[in-house]
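Notes follow once the structure below has been shown.
Complex shown without one protein chain; remaining protein chains in place.
Going in written order, the chains are labelled A, B and C, and every chain counts its residues from 1.
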C-alpha cells in the first residue's frame, strides 16, 4: 500500500536530528514540520530571510511583512531572526544548513535533480532551489514515484533541465526510500519499501538502476 | 614660507563638498575635521565600522566600544551608524566614499603611493590603506615635501613597497599642491605654492617630473 | 546643506528615469516592494526597462503594473511563479528573461555594491545557469564564475528611515532591499515612517544613509498578501481570549 503524502512527510521527518537547522521546500516537505518529535529542537530556515519559522498565524493576525519562501503568511518564534537575501544565501551556500527537504520532478540514479522547469510549458523559475541543493549538507527529495501519466520519475538520467548535478542524498517516494551515493560510485539503493509494496512493483515503475539493501 | 600642519589640513579641507562621505587617515588628515565649513554637511567614515564619526569624548566619557580606525576613543552623532568590517569595506571598495585624505611616505609622478612599510625597519602593516586607495573615488595625500633627512618624497617612481598603483589624485605638501592625472598621461602638475615658496625651491626638493599650471 | 528628503514618489523620481535604463526593485513576492515608486514609474511612461527583481509582482500589482503597461523589455529574476502575464509574455517571446538562482542573484547584487566584479559559486554548476560561463575547480570542487550586477536606479522599501537616509527593514520585508540599495548608481528609498536623525538605534541600521540618495515617505501602503494562510484558534486559546 503506497504511502500517503502525510506518511511520506513522516518518513522524511526521520531524517531530522536534535539541533538541526533545516530548510523545507513547498508542498509535501512543508508537512514535515508537523512531524518534528516533541523532544527535538529543529529550527526551520526560510530562504527569503528568516531563521526560526513558526506556524501559520491565527485568523486575523497575518502580517504582510512576514511570509515564508512559498509566500505564505507565517509567524515568528522567541528565537527567530531576520536577515537579508544575501545573508540568507550566504548561510545556505556556506553549508550551515544541515538538511534540505524538497520536491522533485525527476531524480537520476547519480543524484541529479530536476524540479524547476518544463521547457515550453512551465516556467516557474528555480527560485532558491539551485542554491539549496548546491549548498545544504544533506538533500532529501520527497516526490511521487511516477508522474500522473505513469511515467517514471527515477531515471538513469534526467530529461528535464537540471536543478543540480549529483546533489541528492535520499529520495522518499510513495513506494519507498532510496539512498544515493552522490559523491561516490555506489549509485542508488532501495533501503525501504512502503507496506505491501513489492520490489517487483518498484522495479516496474523505476527507470533508474538501483540496488536493493540487504 | 612653508605651510604648517594645520594649514595643510585647511588646504585639504578645500577638497570637501557639501554632502560628501569622507574617510580621513591618521595624522595631519585627522586635523581636516577641524576645518569643515560650518554650512557644509560632511560625514566621516571610520573603516573599522562607523559612519558619522563625532569628536573625541569629554574627559571621563570615553567608551571602549567606540573607537576610530586609529584606535582613538571617539563619539557618535545623531545620524551615525555602525556596521561590520566586511560591510565597511564593501562601502569603500564599492566606490561609495567620495574622498579619502591620507598620509604618505612617497608618491610617484604617476600617482603611485607608498605609505605602509619600510622593509627591515618599520612593519606597521597596510591596515585599510590599500582598500581605501583602490576603492575611494578621489584620493588626496597630505605629507611633508621631503623626509627629515631632506630626501625627496615626490619621486619619478616609489622605492618603498607600494600601497597602490596610480591611485593618487592630489598631493598637498608643506610647499605646494600637485594634481596628478593618474588615469591619463598628463602626469603631475604643480597648481599652488605656499606663500613665498619659489618654483625653484620646489624643483630643488622634488625628484618627480612635474609641469607648472599656467 | 544637502537635502535627501522628497515630498513624494513622483518628486523623488524627477530627473532619474530614462528609456532603456536598468532598474533594480526590492521585494520578495509582494513583500517589501516599493509600491509607491513602482506606481509613479508606471505613471512616468518610461519604457524599454531592464528590471532586476526576484519576482515581477502579480497581475495588477507591484511590478506587474509595469509589465501590463509594456514598459519592461527584460527581466533578471529567479522566479516567475504565479504571474500569468509574465509567463505568457516570456513564452510568446515578447519579454526577455534571464533566470538567476535566487542566491546567485542576491550575491551578484551584493558584489555590485561592494566593488567585486566577479566571484565563484557552486550554485548552478552542471545546469543551464552555468552554460557559457567559466567554471573552475577549487580544492576538488567545481564552481562557476558569476559577475556583479549594478543598475542605473535602485528603488527600495524600508519600514523606517531618517532624513539622512538611514534605513531599517521589518521582518521578511527586508529580503533584497539592503543589497539593492548598495548597487544603484542612484538609490531611492520609500519608507512607511520618516524620522529625524537619532530616532533609529545606531547599532541597528540595516542600510547606512551613504547608500540612499533620495528618501520619501510613501503616501499609502496596501501591502497586499499573496497567499493568506492561517490556522484556526484552538479551543483552549479561544476560551482564553473570551
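Here is the rule we use: a contact is a pair of C-beta atoms (placed from the backbone, for glycine too) under 8 Å apart; a residue touches a chain by one contact, two chains touch by 3 or more.
None of the values given here were measured: they were computed from a predicted structure.
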| item | value |
| --- | --- |
| Chain not shown, its touching partners among those shown | A, B, C |
| Touch criterion as defined above, residue of B:49, B:104 or B:187 at the omitted chain | B:49 |
| Contact footprint on subunit B, counting only the chain that is left out | 46-50, 55-68, 70-74, 76, 82-86, 88-90, 92-93, 112, 120, 123-131, 134-135, 161-166 |
| Positions on subunit C where the hidden chain makes contact | 107, 111, 114-122, 138-139, 141, 143, 147, 168-171, 174, 201-204 |
| Subunit A residues touching the omitted chain (full complex) | 18-19, 21, 39-41, 43, 45, 51, 76-83, 89-97, 135 |
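Just so it is clear, only the chains that are shown with their structure count from here on.
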| item | value |
| --- | --- |
| Arrangement of touching chains [line / ring / star / complete / other] | line |
| Farthest-lying chain, centroid of Cα atoms versus that of subunit C | B |
| Centre-to-centre distance between subunit C and subunit A (centres being mean Cα positions), rounded to whole Å | 27 |
| Centroid distance [mean C-alpha coordinates] between subunit B and subunit A, Å | 54 |
| Subunit B, residues touching no fewer than two other chains | none |
| For subunit C, residues that touch 2 or more chains besides their own | 110 |
